[in-house]
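Contents: one structure, followed by commentary.
With one protein chain held back, the other chains of the complex are shown just where they sit.
Per-chain numbering from 1; labels A and B assigned in written order.
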Amino acid sequence: MSLLKSNTFISAADVTDINALADKALQYKANPLLDKALGEGKRIGCLFLNPSMRTRLSTQIAAQNLGMEAIIFNVGSEGWQLEFEEEAIMSGKTVEHVKDAAPIFGKYFDILAIRTFPSLVNKEDDYSELYIKQFIKYSGLPVVSLESATLHPLQSLTDVITIKETFKEPRKPKVVLSWAPHVKPLPQCVANSFAQWMNAWGEVDFVVTHPEDYELDKKFTGNAPIIYDQDEALKDADYVYVKNWSTYNDYGKIYSNEPEWMLTAEKLKLTNNAKVMHCLPVRRNVELSDEILDSENSIVTQEAGNRVWAAQAVLSELLKG
Amino acid sequence: MSLLKSNTFISAADVTDINALADKALQYKANPLLDKALGEGKRIGCLFLNPSMRTRLSTQIAAQNLGMEAIIFNVGSEGWQLEFEEEAIMSGKTVEHVKDAAPIFGKYFDILAIRTFPSLVNKEDDYSELYIKQFIKYSGLPVVSLESATLHPLQSLTDVITIKETFKEPRKPKVVLSWAPHVKPLPQCVANSFAQWMNAWGEVDFVVTHPEDYELDKKFTGNAPIIYDQDEALKDADYVYVKNWSTYNDYGKIYSNEPEWMLTAEKLKLTNNAKVMHCLPVRRNVELSDEILDSENSIVTQEAGNRVWAAQAVLSELLKG
Partner (left out) sequence: MSLLKSNTFISAADVTDINALADKALQYKANPLLDKALGEGKRIGCLFLNPSMRTRLSTQIAAQNLGMEAIIFNVGSEGWQLEFEEEAIMSGKTVEHVKDAAPIFGKYFDILAIRTFPSLVNKEDDYSELYIKQFIKYSGLPVVSLESATLHPLQSLTDVITIKETFKEPRKPKVVLSWAPHVKPLPQCVANSFAQWMNAWGEVDFVVTHPEDYELDKKFTGNAPIIYDQDEALKDADYVYVKNWSTYNDYGKIYSNEPEWMLTAEKLKLTNNAKVMHCLPVRRNVELSDEILDSENSIVTQEAGNRVWAAQAVLSELLKG
């Protein structure tokens, strides 16, 4: 039975059994070439409308492990700007409409993987996931999100895997998503997505902490407690997931950027010797201190390494699907 | 017997039998991996001096289908600017002369594929095809044009294939190349090339329509009727090939840009329910209206899909040659 509900992977809602998908990823971690024949003669197109390092490399490697050919295409720098609005009169900067480009990717590839960031200007457009939905609509292909306007599901699956393989006690771990300062307004994607997956997974006690006015979309945080006092939130935490995001309500702003929200060794003492996670890239000594990142508590490298297996599990399901 | 006269593919004049080459492409469409062993151990270098999407992806896929290794290299962004003028004193922006770079590609690759657009400034240089000819001269390799200063032969072979597979009546179809408005001066390549191939193929009744002063080089349009009245030209057309180009005589200009030259559903009524073609990318509602592109008459996706098989047929001939 497929672990995906359909042939898209853009949200936790696309997964039938998160635990089983994480197990599958860990199977690939133990045996990367287990399904080397599965993708033979298949081709994945990885389209980047925005920069990427881990996501691009791990997806390419995952595809290779499955025997697929992976073609990387940096849409902006190697090609040109795409148009996503229906009925646009294209007399401006956009050179090609997704309605024309996507069906052609449908002819060239077997799976389409896409990275497309939000504008952080128009909340409605961003939160409608216009761009990736247009690709799904017009390509006719299985589509994998490599981070879209509001979510980053391959990262979140990776995070599930990483918690799963590091937590061995017979109880639910306490997992805290903790807002961190940054120098510029960032998307809410990773935070939204982490919240969505923690809630959907259901095997953790999940708490969110951030300064007032940084509330995320309720659609993703659900019933998770929102705690404005970081110290209180960190208490007895087994995992602290550190991430900056810009405001959601008054969209795309930096309201306050208090450096005291940066996680320190001192604050970590409030936790249950918590493991510290971050999706990377991380601004050292702005988002997270050297003392944390260079300590035994940090599992960010293990986490990033797991990106390969998360991608491989998802591609594998799509290939079988 | 080879379907190419030599080991270059930059023009219709390089083909011995256009029909046979199109048939070969359609054979690959039916069976993509037919000649998977042909390119084993061979390597194609695809050099882009200008952006590309369909051409790059389809050529890379065609090469993979033939078992070749394809290396994509974006000359400007990954490397540096090349010099093409003989005896240049290179104290300016150009970093390496094609006389030095091309022979090295000759050592590294078995086939060289190159995209190099015209300047639209110096007509004589552009129409001498200086850039691609320098690559041919100095690389010593089979060279495939991925669109050069005046022609785009892989696109035109694709167009032949697409007409061939969609026209089933026992008569010659009427094919109209129809100029379209655009927002900036574009090369004449696709229009030149389409005219050249239609004439060389000889299996269509070919007509060109454009505003006065947009005459193409007679070398390519040959004896095809040039009609300034678009409505008259469209009458009973089986295919309308829509494309913008800048002026050829007074080189690289936009003289007039009348929106009424954009093809509409109303105008299409003049035709024999014509199929509409375009090489893409297309500026929607500037070059071609949504109502046409989203209609049953548009075959632009099928056309773009055929790019793979055109490239595969040509690479296959070069590999055998």
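General remarks:
By definition in this document, a contact is a pair of C-beta atoms (placed from the backbone, for glycine too) under 8 Å apart; a residue touches a chain by one contact, two chains touch by 3 or more.
Because the structure is predicted, anything quoted here is derived from the model rather than measured.
Residue A:Ile61 is the one among A:Leu34, A:Ile61, A:Ala200 or A:Ile254 that touches the chain missing from this view.
Across B:Ile71, B:Ala200, B:Ile226 or B:Ile254, the single residue that touches the chain missing here is B:Ile71.
For the chain left out of this panel, the touching residue among B:Glu87, B:Glu124, B:Glu212 or B:Asp229 is B:Glu87. Interface note: of A:Tyr28, A:Phe48 or A:Tyr131, the residue touching the hidden chain in the full complex is A:Phe48.
The set of subunit B residues touching the chain not shown comprises 41, 43, 45, 69, 71, 73, 75, 77-80, 83, 87-92, 95-97, 99-101, 103-104, 106-108.
One chain is missing from the display, and on subunit A it is touched by residues 33, 48, 51-54, 56-58, 60-61, 64, 74, 77, 183, 280-286, 290, 293-294, 300-301, 304-305, 308.
The criterion applied here is as follows: only the chains that are shown with their structure count from here on.
With rounding to the nearest 5, the Cα superposition of subunit A on subunit B corresponds to a rotation angle of 120 degrees. Centroid to centroid, with C-alpha atoms defining each point, subunit A and subunit B lie 39 Å apart.
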